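All protein chains of the complex are present and in place, except for one that has been dropped.
Chains: A and B, in written order; residue numbering restarts at 1 for each.
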Amino acid sequence: MSELNKLTIADARDALRKGDVTSVELTEACLTAIDAADALGAFVHKTPQIAMERASAADARIKAGDAPDMCGVPVGIKDLFCTEGVASQAASRILEGFKPEYESTVSGKLKDDGAVMLGKLNMDEFAMGSSNETSVYGNAINPWRAGNGETELTPGGSSGGSASAVSADLCLAATGTDTGGSIRQPAAFTGIVGLKPTYGRCSRWGIVAFASSLDQAGPMTKTVRDAAIMGRAMMGHDAKDSTSADLAVPDFEAMLTGDIKGKVIGIPKEYRMDGMPEEIETLWSDGAAMLKDAGAELRDISLPHTKYALPAYYVVAPAEASSNLARYDGVRFGHRAQMAAGDGITEMYEKTRAEGFGPEVRRRVMIGTYVLSAGFYDAYYNRARKVRALIKKDFEDVFAAGIDQILTPATPSAAFELGKEVSDPVEMYLNDVFTVTVNLAGLPGIALPTGVNADGLPLGLQLIGRPWEEGDLLNTAYALEEAAGFVAKPAKWW
Amino acid sequence: MSIDTATAARVAKLARIKVEKEDLPALAEEFNAILGFIEQLGELDVDDVEPMTSVTPMRLPRRVDEITDGNQQEKVLANAPDAREGFFAVPKVVE
Partner (left out) sequence: MLDLTYETPKVKTIAGAKQDWELVIGMEVHAQVSSNSKLFSGASTTFGAEPNSNVAFVDAGMPGMLPVINEFCVEQAVRTGLGLKAEINLFSAFDRKNYFYPDLPQGYQISQLYHPIVGEGEVLVEMGDGTARLVRIERIHLEQDAGKSIHDMDPHMSFVDLNRTGVALMEIVSRPDIRGPEEAAAYVVKLRQILRYLGTCDGNMQNGNLRADVNVSICQPGAYERYRETGDFGHLGTRCEIKNMNSMRFIQAAIDVEAKRQIKIVEGGGAVDQETRLYDPDKNETRSMRSKEEAHDYRYFPCPDLLPLNIEQDWVDGIAENLPELPDAKKARFISEFGLSDYDASVLTAETRDAEFFEAVVGGAGDGKLAANWVINELFGRLKKDDASIKDSPISPARLAQIIKLIKADTISGKIAKDVFEIAYTQDRDPDEIVETEGMKQVTDTGAIEAAVNEIIAANPAQVEKAKANPKLAGWFVGQVMKATGGKANPKAVNELVAKKLAD
């Protein structure tokens, strides 16, 4: 078999089980591809030795029979996940040298299933960003280029390294995390599938926290089927996370029938933003038509509090981050600044945190500090929590009225040029406009590629599902994927 | 609401992030841009709205009172920038 790194999880699994290929071969193919792709800036800590050990172990397990689906599948892990004995830095200088003594629940579940970790993937620092430009490791680069141009594009963020790696076939799949769109937006920018499960589906234990009430891990894969397979492996109740849902995880792959006859798909009018590029308009209406052709019913719906989602997000996320990031103080792990004569503990904190955090993280931590400071709690954070309740109720109302899934664009544009938006934080925040409502309401959402723009860049649509009904959501996504028949791949330039 | 440099300095201090004096005006301006953006929340009447606490109703899970963790001094100190005699060492704290 040639170019094993281009396989999907499903194909790899079947080939492994048939004995057509070994995990060692798959892993070697990926490691070779990774070594040839440093220009993408996707893998920031490579772990070839661990990978080969796990691949051999997986082969033995597969041979013995009864191996889980993910057994022997080479994957990349976002740097936000703590991986035992392996650098886990959240792409921040402040965690320089940090090697956790523990393994996050989600990466641990994948490991237990026999998945092969190839290394750690680039991301925005502490997952704060939409372009992977805030990483201490430098930018991750989108394997896609516009037309015949040589301009470097963003893979999106914060899971930019994951998106870039999967899109460029450096690994079969990768983990991501999504706080405001950090799985779905990069997936859309790189022509892959990204699933953000219902809040509480994936344990947050061992994942460096950004905004605890919004953070959720999920799979980033080449196909919807792969998202079903890997998603199932990542999800499940964890007693170590008090917000983890004690619910059974169904066999999502078995639910992929492609039959969506009678499903009611909501098209929310508030997502038709002023000045939305025509290519996005077209993508959206084409997607709706495909679902209709597949037997679904389309219905116009209203989610009236949509416009307040981004402002609420930019209160809740920085506020929680300001508190979650207080532990990076140079005392117990990570970077500690050089002290000058006469410096005390306060100077140590201030210098360590000024040096250790990049500008965007510093900005958000300070904004969060401000909105929580004396006298502002009710005006900002508590108000934002209530607005979340209104946004959630918008969704509950339409689901109660019979809507099964909601179709929206995933992003307001195709991947943009690196360096283009970095100067204006508010402009950058607008990237999350279609995705952030889903985090605020805790719902599952999936982005999948359904077309390309005039420059040949991939564009994605988002489907939003009912809480805990990832299976149904994946099935609708599967039907849309079938209908769209997206097969484009980036031309290799790296 | 407009943030001046004094407020920006106070916030930086609270967040324990050193900001040079000459950088404060730019910081205050950034704060203002972002706050201007989130100010819209004030348009909504949320008086009778209960804040959101979870996606679907869930009971806070509880642990039984058993010793299941600890006894790992070495691991706890493994990543410390400065550990001595079993302690984390930090520049002198003056109370």
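As a convention for this text, a contact is a pair of C-beta atoms (placed from the backbone, for glycine too) under 8 Å apart; a residue touches a chain by one contact, two chains touch by 3 or more.
Keep in mind that this is a model prediction, so the values were computed, not measured.
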Hidden partner chain, touching residue among A:Ala39, A:Ala60 or A:Ala239
A:Ala239
For the chain left out of this view, which of A:Phe333, A:Phe395, A:Phe416 or A:Phe486 touches it?
A:Phe333
List every residue of chain B that touches the chain not included in the displayed model.
13-14, 16, 51, 53-54, 58-73, 75-77, 82, 84-93, 95
If the missing chain were put back, which residues of chain A would it touch?
81-82, 88, 90, 95, 98, 100-102, 104, 204-209, 211-213, 239-243, 319-320, 322-323, 325-327, 329, 331-333, 345-346, 349, 369, 372-374, 377, 381, 385
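Definition applied: only the chains that are shown with their structure count from here on.
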The chain A residues in contact with chain B across the complex are 97-101, 198-200, 239, 242-243, 245-246, 305, 307-308, 310-312, 314-315, 322, 326, 329-336, 339, 343-351, 353-354, 357, 362-363, 365-367, 369-371, 373, 379-380, 382-390, 392, 425-426, 429, 441-443, 467-468
The residues of chain B that touch chain A in their complex are 3, 7-8, 11-19, 27, 30-31, 33-35, 37-44, 46, 49-52, 54-56, 58, 60-61, 63, 72, 75-76, 78-82, 88, 90-94
